[in-house]
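One protein chain omitted, others in place.
Moving on, here comes chain A:
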Amino acid sequence: MSVATHESGSPAQTTEPVLELTGIGKHFGAVQALAGVDFRVHPGEVVALVGDNGAGKSTLVKIMSGVYQADSGRMRVEGREVHVHSPSAAQSLGIATVFQDLALCDNLDVVGNLFLGSELGSNAWMDEVAMEKESWRLLRELGAKIPTVRIPVASLSGGQRQTVAIARSLVGSPKVVMLDEPTAALGVAQTAEVLNLVERLREQNLGVVLISHNMADVQAVADRIVVLRLGRNEAEFRTVDVTTEQLVAAITGASDNVVAERHARRVPPATETGEVEA
């Protein structure tokens, strides 16, 4: 399996990775979902995690967010080796996740959802005023169009629910934010808003992990693209160096497909730097 590395010289690479996984393996029964997967994200960097269905993206995300535990491999946060036993452990390490199903409680209002599990207040007593004020601040920061924070989220639209879920990931001042298919259910304008939001997270020097099927979205905001295929690292690209065709080839694993051949004929070999057989 060929691993292409195109990664030297990115400004983010000079810093220590905020989150780094090496040799991650995970199996469910007889199915090896992940085998020897390496992944890292630096502060102020947007890393896209792409792959076909069943490539192991969601499993990797769930390991990073503490929902699953890896069978093998190591995980480091800011250079320190950690064991993430639970979602709350991941949160306290500064790893926030926006799941594809958003994981919102429909019966709670926006404030209740935003601060769920990390309510403000003294001891057990919640400070609703502080939470509501902070909710408006977070939502304004995202340019969110939410009519009121005191209605159950069941009554919000898909884009509004996505916004609430993303705003919620920012509540605990995370270091890394993982977004699992954030634009999958959104319209054109709302997708653009979410992409803007991803850039704002990067400006705040957060590490952002973006899981997406949408190549246009990935190429629009990601600094680096990690391709998983059948539970292994397939390839890794800097976004500026890669074409959609190369990405598709890596995702589908068909390096000799028609698209790639046509591409190879058109591009002079000298610019194909760093294509190394591993």
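Things worth noting here:
The rule we apply is simple: contacts are C-beta pairs under 8 Å (C-beta built on N, C-alpha and C of every residue); 3 or more make two chains touch, one makes a residue touch a chain; residues count from 1.
In the analysis below, contacts and distances are computed from a predicted model.
The complex appears with one chain absent; UniProt names that chain "Xylose transport system permease protein XylH" among the candidates "Circularly permuted ATP-grasp type 2 domain-containing protein", "Cell shape-determining protein MreC", "Cytochrome bo(3) ubiquinol oxidase subunit 3" or "Xylose transport system permease protein XylH".
Across A:82, A:116 or A:230, the residue that sits in touch with the chain not pictured is A:116.
One chain is missing from the display, and on chain A it is touched by residues 65, 67, 86-88, 91, 97, 99, 101, 103-108, 112, 116-121, 124-126, 128-130, 132-134, 136-137, 140-141, 145-149, 151-156, 168, 170, 172-173, 204-205.
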